[in-house]
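Working notes, structure below.
Heads up, one of the protein chains got dropped from this complex, but the rest are sitting where they should.
Let's look at subunit A:
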Amino acid sequence: MQNTANVPRRGGSVLTDPKLRALIFQLLAIAAVVGLGWYLFDNTQTNLEQRGITSGFAFLNNTAGFGIAQHLIDYTQTDSYGRVFFVGLLNTLLVSVIGIVLATIIGFLLGVARLSPNWLVRQLATLYIETFRNIPPLLQILFWYFAVMLSLPGPRQSLGVLDSFYLNSRGLYMPSPGLSETFGLFFAALLLAVVASVFLGRWARKRRETTGQPFPVLVSVLALLLVIPGAAVLIAGNPLVWTVPELSGFNFAGGWVLIPELIALTLALSIYTAAFIAEIVRAGIQSVSHGQTEAAHSLGLPAGKTLRLVIIPQALRVIIPPLTSQYLNLAKNSSLAAGIGYPDMVSLFAGTVLNQTGQAIEVIAITMSVYLAISISISLFMNWYNGRIALIER
């Protein structure tokens, strides 16, 4: 009787053996994926051949032949498509980095404001969040570009501040610095001030820990940073030569300019993403139990220190993962730049370059890889940070 279980059942089909069935299904799945892949590859190859398009990355060395409104590295029309790629990549990174920093600052302030005991502050934060997170981002970009930036007065009627900053429909013009011969001395003075500040900061912390007396570090450091380089300037003269933008003909010349596309895109993305970040921050703060606030208060900690030392450090572990998603969204949404012609990765490389060369597969593959790389970098960094602040239990 006891042996019957071990005797193989007669008449059992291969189809009812779970292990064998699993193996068969896996083989079928692999065959299907390989087959589909081969079909796509073969199909593409044949079509490319028929149209006489040579595949490969040789086109990156060809001359681009078009101008770009904003390039962070030197670029002329005679440069190659390869250089266009780097111009686009840097422009995308520029928008992403500025956008992430701005969105984080606005978002944190709004998130805290949303929980403020002050009725007006709370309602204003709610109004902001409900407005900006419910309007499609592309629409917001178009709004800032067409309704705000392009509606500004022309160069001749610019809004000027201090005779050196000018805002008009062609962008924000500001003075640019150049080095004069006394810059070396100034730089040495600045370096001295920074080193002195670091030592002062360390000494102040040590003093606070040994005697408990706080030292006005911020004020002293500011004073150091102003006085030492200031003295150098007084002795040796101005270390920088500022090129102030001046109206010549129909536009400003000289200085730096932020093109309206950049301003519109950065503003729209920061304001849009900040609304989501604010909600994440609010949820994070609310996830910390009220007992924590009560415990901190009962120990005599004022509200500000309670938030900074007790609530925020605990809220961060709830905030970080969804915050990462928002950073990724912002970086990817920067491709909406194509809508207003800001020369980012998509409008420049996957737009103009693709149209001119027809190398659709290569261009799209490169562009996708770039976004993948940016996103994975953000993700890895945030995961590392999240791991660092995780709570230790058991």
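By definition in this document, a residue touches a chain if its C-beta (ideal position, glycine included) is under 8 Å from a C-beta of that chain, and two chains touch if they have at least 3 such contacts; residues count from 1.
Here, contacts and distances are computed from a predicted model.
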Chain left out of the displayed complex - its UniProt protein name, from "Phenylacetate-CoA oxygenase subunit PaaC", "Metalloprotease TldD", "Pyridoxal 5'-phosphate synthase subunit PdxT" or "Amino acid ABC transporter ATP-binding protein": "Amino acid ABC transporter ATP-binding protein"
Options A:52, A:117 or A:300, residue touching the unrepresented chain: A:300
Residue among A:292, A:329, A:352 or A:386 that touches the chain left out of view: A:292
Among A:58, A:73 or A:309, residue touching the chain not depicted: A:309
Residues of subunit A (touch criterion as defined above) contacting the omitted chain: 208-214, 289, 291-292, 294-302, 305, 309-310, 313-314, 389, 391-394
